[in-house]
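Only one protein chain is missing; all other protein chains are in place.
Think of it as A and B in the order they're written, each chain with its own count starting at 1.
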Amino acid sequence: MEFAELLQIWFAALFTVWIYSIAFRDNLFFKFAEHTFVGAAAGHSIVYGVDNVRRLGWTPLVQGQLIYLVAFILGIMLYTRYHSQHFWISRFPVSVMAGVGLGLSLRATVTSEFIAQILSTAQMKVLGVSPWCAGLYNLLFIVITVTVVYYFVFTFPRIHAGRLNWISRIARYGMMAAFGYSFANTILSRFQMIFGRLDFLMNSWLPLSGAVIALPIVLVLLAYAMIPASRRPWPKQLAATPSDD
Amino acid sequence: MMRLVRRQIPIGVVIVTSVIVMSDYFFKITGTGPLVTMLTNWGIILTAFTLGFGAINLFYLHTRHIRRRTSGQWFFSIWLLLMVVVFAGTGILTGATSSTYTWLYNSSYFALSATVYSSLGFYMTSGIYRSLRARNIEALLLLITGTIAVMRNAPALAVAAPILIDMDKWLSEFVVTSAQRGIMIGAALGAIALGIRTLTGRETGFLGRLTEAEREG
Partner (left out) sequence: MTTTTQKKSIWDRLEAVPREALYALLLIFFIIPMVNPIGFPVPISDEVRRWYNTIDALPSGSAIMIDFGYSGGGEPELGPMAVAVYHHIFSRKAGLKAICMSTSIEGPLLWDKAMAEVNPSRYGANYGKDYIHIGYISGGEIAMASIGKDLRAAVSTDYKGVSLDTFSIMQGIANAGSFQLLICYTTGGDQSEGWVRQWYTPYKTPYLCSVLAMMVPTMLPYQKAGQIISVTSGAQAGQMEVLVKVPARGIKSADVITMTHLLVVGFIVLGNIAYYAKKFSGGSK
């Protein structure tokens, strides 16, 4: 195995173990890994921001499509938001983005999330279906859909507490049943992710020479780092220094 | 005049661009097609420009920690900013898909991202044991459907007891889909209302922070 690949696996494994250590206690290694993550994420965003500007903006510009100059000027104007007085200049590019985004989402939301959903619900047959229980299930579907829409559209407290409160109750029961299902799926998702990382540790890292020895050392160091600062011999908590603002 | 430039024109830009984009979808007007293509391409480039905001905000926050020597934090802040520079520098200089940058990504960011997402599984397990109680009808319903779905998601259990598959299918088709559809329709109504408010100039949240004149009213 190449040295670079070896180093990559070691780094990835150590970061994995350090992040998982937070499940037990906060510690220096977790903080180190956490700050690495945040910094890497921000750096990665810059990389692909530059890549997109170059590939999708600069390339057509140098190929003669001068209208892209406007996009570049607007893009630079975005960064005036950090100026204490001239931040209002950034409102123009934001308005372009907001207008385009609003137009794109609004034009299709009515069709895809409103009309299509209502149409699909209205097409459900309640009578004259075989077997007969299918009609009952469809009726349940329609009732839950309508009551949930009612629950979210009519938000005055009187509506939910008065004689029609049975509508809200049916909606709540339907939603809680749905959330239980979602909860189970969330467990599946998270466990699948944990498996992915443990699979990497067991099948990519531990087979490496030295990893089996390194693992207990890493775990001991982690356990030591989890001891409260006042109780461990070193390092003690760093004393607070006066602010120079 | 200042109010026109700083407030009314941006609101006008939103209204005009969104009307152009929507009219291209609903009507066949000569000229709107290429105009919308240009606007959407500008939107892509502008979004790319916004990808630097996160790093700038981090620089503001963490240089403050470094200047103040915030106890237990300032050395982490130095490391964080160093990471931003290393990633950004490597990616821009060697290329976003170069082997060097890929190595950097795989050895740190990918592993960290995957692990952070997965670590929530531990907290969920603790929450399941300590908090998931059938205290009332709603909680009981959540518990029943959740337990059926958990059992169905265990492949061997689903094979051993095929009724779980049928129950799960019924739940997802008639209960979950209907409730989610109701939520979706409600959310769509909200989105449409917000869109109409923005198109009529009543919703100005996108303008961001107010100027002094606007604050004074």
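The rule is simple: contacts are C-beta pairs under 8 Å (C-beta built on N, C-alpha and C of every residue); 3 or more make two chains touch, one makes a residue touch a chain.
In this text the structure is predicted, and so the values were computed from the model without any measurement.
K.L.:
Can you tell me which of B:23, B:63, B:94 or B:147 touches the chain that was removed from the display?
P.N.:
Of these options, the touching residue for the absent chain is B:147.
K.L.:
For a quick check of understanding: of A:149, A:194 or A:225, which residue touches the chain that isn't displayed?
P.N.:
A:194
K.L.:
Of the residues A:88, A:151 or A:181, I need the one that contacts the missing chain.
P.N.:
Considering the complete complex, A:181 is the one touching the chain left out.
K.L.:
Of the residues in chain B, which ones touch the absent chain?
P.N.:
Interface with the chain not displayed, on the chain B side: 25, 33, 36-37, 40-41, 43-44, 47-48, 51, 95-97, 102, 105-106, 109-114, 116-118, 121-122, 125-126, 128-130, 132-134, 143, 146-147, 150-151, 153-159, 162, 165, 169, 172-173, 176-177, 180-181, 184.
K.L.:
So which bits of chain A touch the chain we can't see?
P.N.:
Touching the chain left out of view, chain A contributes residues 23-24, 44-45, 48-49, 51-52, 54-56, 59-60, 63, 97, 100-101, 104-105, 108-109, 111-113, 116-117, 119-120, 178, 181-182, 185-199, 202.
Basically, only the chains that are shown with their structure count from here on.
K.L.:
So the centre of each chain is just the mean of its C-alpha atoms; given that, what is the distance between chain A and chain B in Å?
P.N.:
Comparing mean C-alpha positions, chain B is 6 Å from chain A.
K.L.:
What residues on chain A touch chain B, complex-wise?
P.N.:
Touching chain B: residues 4, 7-9, 11-13, 15-16, 19-20, 22-23, 31-33, 35-53, 56-57, 67-68, 70-72, 74-76, 78-79, 81-82, 87-88, 90-110, 113-114, 117-118, 120-121, 137-138, 140-142, 144-149, 151-153, 171-188, 190-191, 193-194, 196-197, 200, 237-241, 243-245 of chain A.
K.L.:
So in the complex, the part of chain B that touches chain A is made up of which residues?
P.N.:
Answer in residue numbers: 6-7, 9-11, 13-22, 25-26, 38-52, 54-56, 58, 67-72, 76-77, 79-88, 90-92, 96, 101, 103, 105-124, 128, 137-139, 141-150, 152-153, 170-189, 191-192, 195, 198-199, 206-209, 211.
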